[in-house]
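Read the structure below first, then the notes.
Every protein chain but one is kept in place in this view of the complex.
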Amino acid sequence: MVFNSLIFLVFFSVVYLICWVPLKNTTKGQNIFLLLASYFFYGYADWRMLPLLIVATLIFYFLGKGIATAKSEKQSYWLTALGVVLGVSTLLYFKYFNFFIESFGALLETCGQHTNLHTFNIIMPLGISFFTFRLLSYVIDIYRGKVEPINDIVAFGTYVAFFPCLLSGPIDRPTFINQLKTVRTIEYNNTIEGCGQFLWGLFKKVVIADNLATSIDQVWNNIDGATGSTLAIAAILYSFQMYTDFSGYSDMAIGVSRLLGFTIAKNFNHPFFALNMADYWRRWHMSLTSWLTDYVFMPLNIRFRDWGKFGMILAIIINMIVVGMWHGANWTFAVFGLYHGLLFVPLILSGAFFKKSKIHTNRLGLPVIADFGRMVLTFMLVTIGLTIFRAGNISQAWSYFCGMSDRTLFSIPDLDGKVELYTAFVSIILMLIIEWFNRDKSLLLSYIKNIQRPIVLALLYSFTLFIILLLRGGSADFVYFQF
Amino acid sequence: MNKSFRLILWTCVLFLSLWMFAEWFEGHRDSYYTHKYSQVYGNPAITTLFMGSSYLENCMNPHLLQDNDSIYDFAISGRWIYWDVQLAERIFPTMSNLKTVIFPIGYEAVYSSYHYQPCNPENELYMYKYSKYMNIYYDRLPQRFTCRSALYMNQLRHKKWKDITYDSLGYYPIVGKSPKWEMSVKRNIHRSWPAQECYREYLNYLTDFAQICHQNGIRLIAITFPCADYYLENIQPEGVQDLYALIDSVQSHYPIEYHNYLYDDEFRADSIYYNANHLNSIGATLFARRVRKDFNL
Partner (left out) sequence: MERNQILAEVQEIFRDVLDNEEIELLDATTADDIEEWDSLTHIQLIVAIEKHFKIKFTSKEILSWQNIGQMIDCIASK
């Protein structure tokens, strides 16, 4: 069930009405209902994996209690370790086992044995990377004494399976549980912002990402036949596709949660305005990077703290490889991580890593030339990384770069689907302008709150929705569902 | 609270009215699909019908069929076999004099499926068009929003046909060669997942199709259309074997005749092809003549 489908609209209308009419002001009732709705949402995608989600939730719930009531430091340490091992091995089993099976099958095939591989294939539970991370941070935070274990299994289950964030993040932290304990009321400002944020996400997903998808896929299907300039343009457009697809989904999740009275973690903070790579990672997929900073980078950094800058470089490289491999078992993801890790080296050595970068603007409110140059440079570096990320395997990425760097780079690019590309191009420009002038706002379109009359807002929203659907591209799945 | 509900309710109402207006507006257009459908439905004059996708639509010069009212090219580019089965079920019983159906079977078509390759924008467009213009639904799902597809439709009607096909109504003959000659060859398609599942699905649909023809007393002729040398060099022999096996499996249940033009000497020159597996207007003239001669039409 994707957010931009009719079936989700029906599902959400039912959830919304039941939450706010019969279950109004009953935190407990709302939580139980949200839990059931989330399980339905998950089961709708793949009911076979529902037991895994439920069992994992139960195990971690009791582990959390066990860690907090452990008699000794040692006992709580081992219980935490058990939780981490369980979480990580579930993730490894479901995400990476296929990779080993396939590599094994390829090996057999080179030896002349024919195997029918998909008979062993394990189905990958959707969203597993997202909910295992929520479970892991719960037990680790209890061990670190940052949160108290919760005594309400319904609230805990809802935290793990909360349907707006279940399939593709943002990865909320255990502090989110506090919102499940308090009374939520329907507020007019939340409704305005929620709808606005949802529409903004929908615009990014269906008007930009979907319109770009077909043309980019065609280039990738025929790398050898495409000219250098086509490849270069497609690579740049892919960065936009990736951003609009994923941040569009996150914005819709934020909007949906807001309508239900929740505030969930922000996932993107205008990454294309980043001035260097460190700044970029503070703005891109923030809920994942901050998760890894807390549970991977920081512990490593603390362990290596006596080695000075070298220790930090080592920690960041390991951390970035984990970021890459989190996306799946493929060497391209490992190389993507290593590439990003290495890009941090000059920043650490020069000390730029430790400073927060601020964008300087001129009188017109536009970035000064130097900062603009740094943004473009960062964007280019990101694009190279995402090209590795998009490739099916290393040799494909390599042939992509080779194809890009020959003389045809200076010819006129030739991409299919002109109407879609023009639509996407104009929309990208519009998006960048809107983002630029609203970059300091917590919610992008918060100024619409100034329009208070329901009928005027309704006109605005319905017309925007209509235009979005008029310009939408062919439907494609969200890129981040596979991770 | 009241204000929130009012906002949402108003948005829904206004949006739905806009949508319904657009639907109504779109419904008033003429379409190629509807045109073809109405030409064949219940038409007693037609005795020979071409079904299938672009392989046949492009390969038949419509001007060579015009002298004879009993032949009609009902192939439409991009049609998946599911639609052929659905159409056969509906229209064959209404055509009292239909004697022969010619159906193209291509190496790549066997491995394509809406079921196993969902969310392809092209598939979605076809789903939209068949539901909108012929009232046939896939999976009985309500079709998605229409306006974008309508724009796309418009673009196809006026521009893309000029680029891609020799459309069977004869408006846009294509001459020469596609700049993307190589792209029509999918080299290892029969080995990639879910090729085997698609193959089995195709077999079931083809059997259904043969059954419908059999029940209506129609002679079913399957043909594999000519392809360029480049194509033959790049496809795998196992894939072609699969194709023959497919015909054999259907033949064991229902009668089906098979003609293979894939290696035919008459169609070896590259100049008669638009891309590696589609003829251009010269090829379409040659092939139409040849088919009429071979099957006495």
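Per-chain residue numbering starts at 1, and chain names A and B are given in the order in which the chains are listed.
Going forward, a residue touches a chain if its C-beta (ideal position, glycine included) is under 8 Å from a C-beta of that chain, and two chains touch if they have at least 3 such contacts.
Here the structure is a predicted model, which is why all the values come from computation and not from measurement.
*Asks:* Can you list the shown chains that the omitted chain is in contact with?
*Replies:* Across the whole assembly, the hidden chain touches A.
*Asks:* Among A:Trp47, A:Phe62, A:Phe354 or A:Trp398, single out the residue that touches the unshown chain.
*Replies:* Per the contact definition at the top, the residue touching the missing chain is A:Phe354.
*Asks:* In the whole complex, not just what's shown, which of A:Lys28, A:Arg305 or A:His360 touches the removed chain?
*Replies:* A:Arg305
*Asks:* When the complex is taken as a whole, what residues of chain A touch the one chain not shown?
*Replies:* The missing chain touches chain A at positions 143-146, 293-294, 297-299, 301-303, 305-306, 312, 353-354, 356.
Keep in mind that, in the parts below, only the chains that are shown with their structure count from here on.
*Asks:* If you average the Cα atoms of chain A and of chain B to get two centres, how far apart are those centres in Å?
*Replies:* For chain A versus chain B, the centre distance works out to 39 Å.
*Asks:* State the interface residues of chain B toward chain A in the complex, per the touch definition above.
*Replies:* These residues of chain B touch chain A: 1, 3-4, 6-15, 18-19, 22, 119-122, 124-125, 142, 144-145, 147-148, 151-152, 155, 180, 182-183, 193-194.
*Asks:* Touching chain B in the complex: which residues of chain A?
*Replies:* So the residues of chain A in touch with chain B come to 6, 16, 20, 118, 185-188, 190-192, 195, 210, 213-214, 221-222, 225, 419, 454-455, 457-459, 461-463, 465-466, 469-477.
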